[in-house]
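Some notes on the structure that comes next.
As you look at this complex, bear in mind that one protein chain is not there, while each of the others sits in place.
Chain IDs A and B follow the sequence of writing; residue 1 opens each chain.
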Amino acid sequence: MNNSDYIIMTTRRDFIKISGLGLGGLALSTSGLGFYNHLSSAPPSGDELSLDLTRTPTYCEICFWKCAGWVYKNEEGKIWKVIGNEEDQHSNGRFCPRGTGGPGMYYDEDRLRTPLIRTDERGKQVFRQATWDEALGYVADKMKNIAEVHGPECVALLTHGSGGKYLGTLLKAFGSNSIAAPSYAQCRGPREVAYHMTFGEGVGSPERTDIRDTKCLVLIGSHLGENMHNGQVQEMSDAIDKGASIITVDPRYSIAASKSKYWLPIKPATDIALLLAWIHVIIEEGWYDSEYVEKYTFGFDQLKAHVKNMTPEWAYGITTIEPDLIRKSAKEMANAAPSVIIHPGRHVTWYGDDTQRSRAMAILNALLGSWGRRGGFYNPEAVSIPDWPHPPFPTPSRSWKDAYPDQFNLAYETLSSGICDATIPTLSKACNFKGWIVNGTNLLKTIPDSNKTIEAIQNLELLVVIDTMPMAITGWADVVLPECTYLERYDTIRDSPHRKPAIALRMPATPPLYETKPAYWIAKELSKKLDLEDYFSWNSIEEMLDWQLKQVGSSLEEMQRIGVKTFERTYDDLYFAPGQEMEFYTSTGKIELYSTSLASEGFDAMPVYTPHEEPPEGYYRLNYGRAPMHTFGRTANNALLKDLMEENAVWINPKVAKIWGITNGQYLWLENQDGIRSTFPVRARVTERIRWDSVYMVHGFGHTNKNLSRAYGRGASDSELITKVLMDPIMGGTGMRGNFVTFKFEPKEEEAAS
Amino acid sequence: MREEIIVSGRDNPLIDPHLHIWHWQIPLYLFLGGLAAGILFFAGLYTILGKEKSYPTAIRIAPHIVPIVLVIGLLALLLDLKHKLYFWRLYTTIRLESPMSWGAWVLMLVTPLSFIWSAIHIKDIFPRWNWKYQFLFTLEEFFTKYKLVIAWIMTIASVILGVYTGILFSAFNARPLWNTSILGPLFLASGLSAGAATIMLFSKNHAERGMLSRIDIGIIVVELFLIVHMFMGFLASTQVQINAAGLFLGGPYTASFWIFVVILGMIIPVILEILELRKYRIPVLIPAGLVLFGSLMLRFLIAFAGQESRWLY
Partner (left out) sequence: MRYAMAIDTKKCVGCSDCVVACQTENNVPVGYCRDWVVEVTDGTYPQLEIEIRSERCNQCNNSPCVRCCPTGASHYADGGVVLVTHEKCIGCGACITSCPYDARYSHPEGYVDKCTFCIHRIKQGLEPACVAACPTKCMYFGDLDDPNSPVSEILKVRKYKTLIPEAGTDPQLYFLI
């Protein structure tokens, strides 16, 4: 980095300068950091390399899977590589490409380095450097002000990082319980509600799918293999080794489809019809697990009557899947039952009826008797780690739900988009948010219809962004607080549920670079300024973690040595015992094929197929997904991962390409049905793998912040083209697959003129 | 439809999207080496045949540029190396299977020889040359006495040098365009032709020019024959070879090859030389210059096009 002022820019035309000089942190940039390839003096020549250098345990933060692993340093004490911890059930000793590329996040020279305070209008994106004391003081003052005038409930936390736990404690101490992760309303919310309605429990994270012992894995749109859920991809590979069959339902020939026994190239938005036809076949042919259904479920007769006319022939007309294939695939599932998984998927906010589609999948699982059975769904267990003792939290007088009376009663978690909408003042809203703390999530790419998000932001009195990288959202903040990466900090003890309860420790491999700080430090320092220090009464994070670990039979010293500790199960068994009496947390106490809760809220008690809007002529449905070497937009600037994939491409069927005269590798712009054109051009990949009525892109590219030197302008953003949001009325999920795009061959006129 | 892509973003510098690791240094060196080989060959050959009177330029004048040419060539080679400080490793071992090793050692032999040859004929261009030191006089006498031996060694070494420049490429049959044994003789012929053209350029002796002209015409005819056979070979071979040949038959190098190398570098000089033999007055600079140009372009085009051809992807 040169010795000029630190510059933050979010659009190609805006330049944001930080007035004020003297970047003490710059001195650090020359001490062996910066470009990864200048890391060590000489690479191993093949004859000598000392191994087993100092290693520290951590769990990865690049995606939510939180694989536990070891960070190795080289002779100079610099971070060298990250590999998996063999004792870890999430990773089994093998990290995915993103985790392996973790050092790239540490060495990224574009990282946020110092706290920043906005000095001009929001939107002009002009910042100045500040000390931590000043920045935190600013935040505290604003928070106190909001509490006085509007009430503490009007400050919300939107988080998708491990640091959210500490910030959440702070916020609850402050008097608000509006804490949301975008992964609910923008991702897995519908399936959590659907499974709650059906089985009384959600699917959870990591998903409780027993893939490694399954005989048949059914993927509805899920693209495991490109979607790099580490443990699940590993188990899918194990299952393939054991001869399991895979059935994939996807308009695109995904990698999973290429390994499938049956690939159903379904017409987009018609999945519910297929699922209902499968239910019909399985019931009519008697292929369901009658003992299981008899003993554990409620509503079978209603279901049977409901699907009476939903034959494969009926579904064929809607889905274009041949009736023969529908029957064959149903038989395949039934033969494998109960070791069959209709995979619940992960990102399921597609068309607005997603809770119902997830319900159909849950019902199918119930009919085949896979819930609670080997090769189906196991019963996960987690270690319960007590919180450090603190005074009781104040009871907030309002919650985000007050902004939506009589809506979303079935939503079990907070809706980030709900908070966003409730920030825009209207007469009818009883709760108006005035302050947001955003941690580890680039809201402008996460919540669809970013113009609305920006409108909401403009109505805020305080926007604090706590992040490691200068993502687009940082340009809109009042205060930017630089967090250090997961490789430089302690964090909460990982206590995710799995087949066996286990804990994992994250500890710093090196001290934080520049002026960055971990979230626990930020929360504690902020608590001091808010007179809430009693909630963070530990003297050091080591003291806190050690105390917590001792409560569950371990210690900080032990966890630093072993990284992961697995315990024996103490509650129920991994699977239901044959004939075991079970009670489920539903209103009937049974697995509800007919959902009484949905009925009582006025929704369809059993899923119904409703046709969705189809693309007009010349337009193609915009489908998006993941690449295994990236995590959404978080890794686009990571030098190691950018090496693997530096931009996304729009997949176009050759027949369509021929009509438009598009050649492979050509760059073009996409414009959606609302006239929004992509800011950057995107490369066309002409491939047979995509259906002629859709296009496909990997999500997370097209970054607009110029401070992301490697990610800026590469590829196009699918999220900016998602302006039509299909709201799921049951739980407020934001369906994003109702947008259609056409091809344009020059940028917007305005850009062309400038 | 087959779609074959690299999904892990491979973009190794100098390797992708197609090999471009050898730039101007290598073809320049090959040209200079071939030229030197040609000149030294004729010098040595005619000395052995005792035709010093008929070919004074070939033996006494033209070889003087060879040391300069070789030094430039060696400099170009050194510049091409990516690990320059270790260049001396070339001379710590002889690897018989490596044409590059052959080349390094042959150059090690030919370069001093060319200096010696130039030294013993120095008075032909600098009549008042004075060695100054006694031991240099002694050396000059010594070498002049054994001129015939030197001529023999030089002739053989120059043939090896000429052939090696071609074999160098054909050893790399990972580049389909170079996967032909015709490249060796072709480059040798091209080098001899360039040598003959240079000698013609320097020669003031009309008879000598005529003889060399005839030899040059013969060599060029052989070259054309070899080129035709090379393409026939490619087109009758596997798909990768056909694709490689396609670079010159409709691909990006078509115009430059057929115009610069074949027409300007071979056919027109032959015509001009025939006319000259039929007593038309043609300034010798034109055919000689064109032959040299064609020889240079041949090396460049084969070097660049060859790197563009590959087996995979």
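Of note:
Assume a contact is a pair of C-beta atoms (placed from the backbone, for glycine too) under 8 Å apart; a residue touches a chain by one contact, two chains touch by 3 or more.
None of the values given here were measured: they were computed from a predicted structure.
In the complete complex, the hidden chain is touched by one of B:7, B:207, B:235 or B:275, namely B:7. Within the whole complex, the absent chain has one touching residue among B:173, B:243 or B:256, and that is B:173.
In the complete complex, the residue from A:56, A:214 or A:234 that touches the missing chain is A:234.
Of the listed positions A:127, A:174, A:199 or A:263, the one in contact with the omitted chain in the full complex is A:263. In the full complex, subunit A touches the omitted chain through residues 35-37, 39-40, 42-49, 51, 80-84, 94-97, 100-101, 103, 224-226, 228, 230, 233-234, 236-238, 240-241, 253, 255, 257-259, 263, 265, 628-629, 639-641, 643-645, 653, 687-692. The chain not shown here touches subunit B at positions 1-16, 19, 21-22, 80-87, 89-90, 92-93, 95, 97-101, 103-104, 171-175, 238, 307, 310-313.
Here is the rule we use: only the chains that are shown with their structure count from here on.
For the pair subunit A and subunit B, the distance between C-alpha centroids works out to 64 Å. Only residues 629, 642-646, 654, 687-689 of subunit A touch subunit B when the two sit together in their complex. By the touch rule above, subunit B contacts subunit A in their complex via residues 1, 3, 7-9.
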